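What you see is the complex with one protein chain gone and the rest in place.
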C-alpha cells in the first residue's frame, strides 16, 4: 500500500517538476511547483514525520507559494508567455544534468548504506525538546540564529520592497 | 684645531641656493643679488679665517702641516671600505677654499652689474650659489666617492650655468656638449674609483695617500694584479686622470670648453677660469702620493705629457681665434696643461717636489689673473655688445679701468715680473727643466705663444684700428669695476706669497728661491712674444694677414681648431650612430619590442575572442559551474582512484 502510494507520489512530483521548469505560463509553473511541494509533504507523512509534513504544507504550500503567486500577479500579465532559452543551450544543459544525474545515481547505488530497520514515531514534543535543548546536541543556538535571520529578512524585505526612498538615494542604478 | 665651523663654508652657499631657488619669484632681483653676495662673503671670510688658523695659529706639527679630518660614515660596505661624508683640511684644500670663495665672491659682485636687468637674475644667483657649494664640497671631500659626488654636482651646475641663455640654441648645444663630454670622462673616473675600491679596499684619501717614514708610499702591495703590462692601480689612476682631464679640458677631451663660452661671461670667469676646470688638477694633486709612488709614477708621466701636449695644442689654436672669449678659453686650457705638466714632473720629497708646489702656485695665481681677464672681457663685451675682435679697437679711450686691469692680467699671464704669473710659471719651468728637458722646451715655447696671443688680444681690443661704434662705449659700473681692481691687485701681489713654505707634496715646505738664468730665459721668451704682438697688432696694418696667408693651410687648420669637433662628430654620427647604434636600435625595435608587442597583441586578440564568456548572466555562470562540477566529480570518482 505505502509502496504504491510512494510510486504515485514520485510520479506526480517528477512530472510536476518537469512541467514546472518547462511551462511557458508563469502561473501554471507556480502551481506545478505547488504539486511538487505537496508531494514532498506526502513523503514526510509516509516516513512518519508528521510535524515536518505539516510545516512543509503551511510554510511552503501556504506561505511561499502564495508569495510567489502574488509577485507573479504583480509583475506579469496572466496570459503572457515566457521567453524560452535557445535549443542548443537547453540541450547542453540537459546533457550536463543527465550526466550529473548519472554520476549521482552511480555513486548512490554503489554505496552500501547501513540501513537500520525501525518504525519509530516522532512526536512534536521530541522535536520541540530537541530544538530548545541546550544540552549537548541541542539546537537552541541555531534556533535563535534562525529567528534573528527571519527578523532580518523581514526588515530587509520591507525596506527593499518599499522601494521609493531607495530609488531616490541610489542614483547609480 | 677645531675645524667644525669649516663645514659652513659650503653649506652657506647651499642655503643661499635653496633660498633663492625656492623663493625665485618672491624675491626682488636687487635683494637676491645682495643675498648671493652676502652668502659668499660669509663663506669667504670663514675661509680666510680658516686659512689663517691653519697656517699661522695651528701651524706645523713635527715639521709637517697636519691633516684634519672630520667625517661620519655614510654607507658601510666592509670594515675598511665605506663611504664617508666629511671635510678634510690640509694645505691644498685650504688654498682651494680661498681661491674658490674669492673668485666666486668677485664673480657674484661682478654679476650684480653684468646681469643687471636680466629676466633670470635671481635664478642666475641661485645657480652661482649651487655651483659654489658643489665646488667647495669637492674641495673639502675626504674620500674618492665624496669627491665624485660633488664632481657630478659641479657638472650639473655648470650645465645649468652654461645653458643659462636656454633660448639660444647654441647655448643649449654647448651645455649639452659640456655635460656629455665631461660625463663621458667621468665614466672613466667612476671605473677608476671602483677599481681602487676593489683592490685597495678603501676610498679614503688618507689611507690611499699614506706614506711611511722612509718616504715611500704604502701602495706597492696593490700592484700585484696586472692588466696589459700595467698594475691595476696604475690603470685606475689613468682612468681617474681621464675624469680629471674631462673636467680640466685636457686633450683630447677639450672640445667642450670653447663652446662653453656661450654662458654669461661671469660664469666663464667662475667656472672656466678659476674653479671647475682646475678640479682635474686638484684631483691629481689630491692623489699625488698615489700617482707618484704606484709603479714609479707611470700614470704621472701620462699626466705630464698630456698636460704638455694640451698646453701646446691650445696655445696654437688660441693664436688664430677671433672670439675674445674663445681665445681666453684656449688660454685657460693651455695654462691648465701647464699645471698638469708641473704635477707630472714633480717628485715627492722636499725641494724635488717643486713641480707640485709650482702647479698649486700657478693654479692660485692663474685663478686670479684669468678671472680678471674674463671679467675684463665681459666688461668689454658689455660695452660693445659683441664677442668678436673685428668689432673692437681703441677702447682704451673709453674704458680706462678695464684697459689697465686687462693689461695687468695680460702681463701676469705672459710671465713678466713682478706680476703673479711670472713667479708661478718660473717655478713650473724650473721643475720641468730639472726633470725633463723636452717638456721644458715645450713649456718655454708655450710661454712665448701665450705672451703673443694675449697681447694680440690686448692690442686688438684696446689699441689697433679706430672702430665706429653704434653708441659710445662706456666704462662699466662700479659693481663691475671693483672686482676688476681687486683681482688686478691680487694679480700683482699673489706672486710674492712664499708658496713653497706652505704647500708642498710632503707638506713639509722648503725654502723657495729664484733660478735666475731660467727666469731670464722665460722672461725673454715672453717679451719676444709681446714685442711680436706689438709689431703685428699695435697699429692697424696687414702684417698679420700676410703672415697668416703665408701659413695658409696651417692657419686654416688652426682656425678650425684642427677640426677636432668635426672629427668627434664624424666618429659619433657616422661610426657610432650609424654603424652601431642604428642596427642595435633596429634590432631592439623589430625583435625585442616586436616579441613583447606580439605577446600583448595576441593577448588582446584572444581576450577579444573569449570575452563573450563573461556574459554577466548568472545562469551562464551557473551552467559552467555545474558542468565543471560534473567533470570534476567524474574525474575524481572514476579516473583518480
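Letters are used for the chains, namely A and B, taken in the order the chains are written, and counting of residues starts over at 1 for each.
Methods note: a residue touches a chain if its C-beta (ideal position, glycine included) is under 8 Å from a C-beta of that chain, and two chains touch if they have at least 3 such contacts.
Just so it is clear, contacts and distances are computed from a predicted model.
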Protein that the absent chain corresponds to, by UniProt name, given "Sugar ABC transporter permease", "Cu-processing system ATP-binding protein", "NADH-quinone oxidoreductase subunit K" or "ATP synthase subunit b": "NADH-quinone oxidoreductase subunit K"
Residue ranges of chain A at the interface with the undisplayed chain: 1-3, 6, 10, 13-14, 17-18, 20-22, 26, 29-30, 33, 36-37, 40, 43-44, 46-49, 51-52, 55-56, 59-60, 63-64, 67-68, 70-72, 74-76, 82-85, 89-90, 93-94, 97-98, 100-101, 104-105, 108-109, 113-120, 122, 126-127, 130-131, 137, 139, 142, 146, 149-150, 152-154, 156-158, 160-161, 163, 166-167, 173
Positions on chain B where the hidden chain makes contact: 614-619, 622-623, 626
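Criterion: only the chains that are shown with their structure count from here on.
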Cα-centroid distance, chain A relative to chain B, in whole angstrom: 90
Of all residues in chain B, those that touch chain A in their complex: 623, 626-627, 629-630, 633-634, 637
For the chain A and chain B complex, residues of the former touching the latter: 89, 92-93, 96-97, 99-100, 103, 106-107
